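For this view, one protein chain was removed and the others were kept in their places.
Which chain is which? They are A and B, in the order written, and residues in each are numbered from 1.
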Amino acid sequence: MIPAAFDYVRPADLDEVLGILRDRQGEAKLLSGGYSLLPLLKLRLAQPELLVDLRDVGGLDGIVHTDDDIRIGGRVTHKRIQEDEGLARSLPIMREAAVGIGDPQVRNWGTIGGSVAHADPSSDWPAVLLALGASVVLRSAGGERVMPVRGFFLDTFVTQIEPTEVLTEVRIPHPARNGGGAYKKLERRAGDFSTVGVAVQLALSDDGRIASIGIGLTAVADAPFAATEAEKVLTDARPGNEVIQEAAAMASKQSKPVTDSHGPADYKRAMVAEMTTRAIRAALQRAGA
Amino acid sequence: MTIEMEPQTTPEVGGMGHSVKRKEDPRFIQGQGEYIDDVNLPGQLWLDIVRSPYAHAKIRSIDASEALKIPGVAAVITGKDLEGYKLHWMPTLAGDMQMVLPVDTVMYQAQEVAAVIATSRYAAADGVAAVYVDYEPLPVIVDPFEALKPDAIVLRPDKGPDKQTNHIWHWESGDEAKADAALAAADVTISQDIYIPRIHVASIETCGCVADWDPVREQLTLHMTSQAPHAIRTVLALVAGGAGLPIYEHNIRVKTHDIGGGFGGKVPVYPGYVLAVAASFLTGKPVKWIEDRSENLQADSFARDYHIHAEMGATKEGKITGLKVKTIADHGYTDAAADPSKFPAGLFNVITGSYDFDNAFVEVDGVYTNKPPGGVAYRCSFRVTEAVHAIERMVDILAHDIGKDPAQLRMENFIQPEQFPYTTPTGWEYDSGNYGAALTMAMEMIDYEGLRKEQAEKRERGELMGIGISSFTEIVGAGPSHTFDILGIKMFDSCEIRVHPTGKVLARIGVQTQGQGHETTFAQIIAEELGFPVSDIKIEYGDTDTAPYGLGTYASRSTPVAGAATAIAARKIKEKARHLAAHLLEASADDLEWTNGKWSVKGSPDRFKTIQEIAFAAYTNHPQGMEAGLEAVDYYDPPNLTFPFGSYICVVDIDKGTGQVTVRRFVAVDDCGNIINPMIVDGQIHGGLTMGFAPALYEEITYDERGNNLAGTFMDYLLPTAMETPAWETGKTITPSPHHPIGAKGVGESATVGAPPAIANAVVDALWHLGVRNIDIPMTPQKVWKILHEKGVAP
Partner (left out) sequence: MTTQHVSVTVNGEVREADVEPRLLLVHLLRENFGLTGTHVGCDTSNCGACTVHVDGVSAKSCTMLAVQANGSTIKTIEGMANGADLHPLQQAFWDQHGLQCGFCTPGMIMQSAWLLEQNPDPSEAEIREGISGNLCRCTGYVNIVKSIQQAAQQMQAAESAPAEPAAAS
């Protein structure tokens, strides 16, 4: 498998990248870790004229806890997220999701920004970020905008990113007190894309009710999405088998899986319910319920 | 746990029974192996292949004009070009015909349509993308049962007027009337449909070659990945002869290099090889063809695809009385199986397994469909996996039906040790066996009683745990010349040994390692026989200009056939050495005895000559009238096949919510007769088990209704990783083959054959109480979940 020919640049900084994107709109494709893009190039499913490699661009590789939120640079690898102790303490869901992505080599090189921008409908980070209520920072030569991930993922490989923009950062709100989260991924075999992936982040109120909850689903629609109906069922509810099952059923209903090599649609719908149940239970446990 | 075999040689000599470290490893661990893609010749061109997106279509036209404009693209070859040389069709190993390139019709998705020759790999790939082919899609048949319907379109109109049908052949074995009578008289009868799906060997190295035609010397050197280089040479000579090309067998040199896994997938002759040869002939330059993984997974030969219907009869106590099996074999668009000529369904009639009963009848019908060639190989001796799966599933169903423990039922039906040699109702003569001993050892190793107790407790709690057994008998080592040939070439194998004056040894064998460790184990056979240390013995193979003719390595035949040839050739040398020693010791040859690499005078152990001294004398001091030198060659025609066996026990846990099956433990007790190298035998078992585990739970090549292969990359054809592969536990019993010179039987495929039914039986065992009688492999989560859902267990 050999890619079609393209040109390649490796700018030294972000301004240079943004300038190139502005000047060659629609012709250029950003290259971060490459583990999503290169297979597409080799299969000739993608044939860009120019690859713009972000490898030398500094300032995109931090994991910073600010007063407002947690900021993860677009070039931060899955492996760094997996190993970041601060993140593991505050948001264990991040490590749980990171360790399930691809395999060790993929995690060494693949980046969260690359993964989110690529928007494979089966990738893991979108579901997690939807559950966490995260935002993405999109920078262009003209400036910067911050956009919530809810509404960011439009379709298979399609997001709100403009061809002139770079996804520079992911911003995640600090978890609430009594918070807990979990990511449950059903895969056919280690290293596989999800058959179904469900991310849950919730917080309990002092009286033991679910004060807030985010549920993100991957691999069961054209794009990752938030299971808003299930979230409604659980918000302010007292955790219990019945309400969890009801929420899981709502998540299942809201999913639109297609039959493919990962399984028939009815199986996937059932698995949405199953994995949602498991993720909610694990999140509750981590929240101290 | 192992019944030990005491080595007869010192560790320094390293004969049989020693876990000698492999002689081939230093180059592999340092990245110095030489695989086919590592071979590069001066002036080499690259060949890449245009493939059909349709499973069945007319080719209206092929336009290569854009491709030919690409810098570096030298030529585009189509079926019409080959037709001029009568090279557009070629024979398969099964005696059918397959296309090299189609002239007018493609028969499966990813079939070769045109070849692009270019100065680089990248330019060739660009050329492939620029060839425009105009297709007219035709109706597609992917289901062999549809193909057999009277109104089905005929897929192979090229066949003779009496063969205008998709039915390829009918084959049967055993006595139908007796089997029918036994089933009619049985207290208990069971019947079951079992489908063994299409799978692919997917060796990590794909196939490829470098064809090098030297027009001045009229010499063709074909560097390639072949498990059977001599057979390839002969087929090439025949194809070239048919095409009227001046390429004759003495001027064809097939040279294999290191092979990155074969498992049967590197036995056939693929169109890519012939195209590379044709391209080299046309250009006068070396031409390299290396397929990529998707080509490999979509177009190379496939295994299995057997639709089995089995019926079994038994007494109410569970004594098996009869077996009847009818099978539809989906061969794709051509029968390219590598089965011996007289066995279109391979050795499938070994299906009576490890059990003693008198009445059996087996029939198989081969069918054409719009798929690439099927039924070839997946680490299995000619359809034995299908047979073992069927009999082991049937025995398990019988046990569950009459409420008898499956281990107990097997014990009560086993052929007993004193019954060997044992003739089966389908005509095989099993050489030796002790089936009860192997099963007993496996049950002890895994604590069978304890597991059954645990299972009962778990079932009370609603948890799903299953225990599965497989007590298989294999049939390997093809084969005796009175019955076994491929394209008429008898299935002997060979070894030539040369002992050099300084006591070092070069041996060449007709078989071809792909990781089995022949450079080590064949040296061990010679070390055992002659007392030379393994370190002094070099084994060569894979170069048809130097190695003796042999049929190659597949179907676990290397040790049973070429291993025997090696022992016999060594014994010929030993016999000549006796006469040399008699000369040196001034004694009568009859007065000498052989011990530990020496001929000594009986009763005077201090009067001896070592084999090294004798070797030197063979060139420096041989008696008048005796030929100089110390060499021998043997072409071994086995008197019978060998019948390795084993008992495997598997424990599974099933996730009720998702249908996921986890193999918690797996104990494999194997008996492959005498063992040459215990470490290598264990390695073969580990690998074989993993290639049994894989199709049981993960691997399957499926097609949609348009004939598209749905598992054309490693993203969807799921080879197990280290994560899900169980930590295999192995044990051995040793029951030597009575007819093999060193009592060995062959082991490479036993575990691939034996493992799938153990896993399937465990999963069904976990679900039997829910009314589940069979689940076809692969037992994917979606399949198991659907059953659990239908039974009301899963939501």
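Some notes on this structure:
Keep in mind that, in the parts below, contacts are C-beta pairs under 8 Å (C-beta built on N, C-alpha and C of every residue); 3 or more make two chains touch, one makes a residue touch a chain.
Bear in mind the structure is a predicted one, so any value in this text is a computation, not a measurement.
For the omitted chain, the shown partners it touches in the full complex are A, B. Touching the missing chain, out of B:P53, B:G629, B:G683 or B:P795, is residue B:G683.
Of the candidate positions A:E27, A:D103 or A:E246, contact with the unshown chain belongs to A:D103. Annotation for chain A: contacts to the undisplayed chain at residues 1-8, 10, 31, 34-35, 38-39, 41-43, 51, 53, 55, 102-106, 108-109, 190-191. The missing chain lies against chain B, touching residues 21-22, 24-35, 37-38, 40, 71, 121-122, 201-206, 258-263, 292-294, 514-517, 679-680, 682-683, 686-691, 713-715, 719, 721-723, 725, 727-728.
The rule is short, and it goes like this: only the chains that are shown with their structure count from here on.
Annotation: 44 Å between the Cα-based centres of chain A and chain B. Remark: chain A residues 1-2, 4-5, 44, 103, 186, 188-193, 195, 261, 263-264, 267, 270-271, 273-274, 277-278 touch chain B in the complex. Those residues of chain B that touch chain A in the complex are listed here as 121-122, 125-126, 129, 292-294, 657-658, 660, 698, 702, 710-711, 715-716, 718, 720-721, 723-724, 780-782, 785-786, 789, 794-795.
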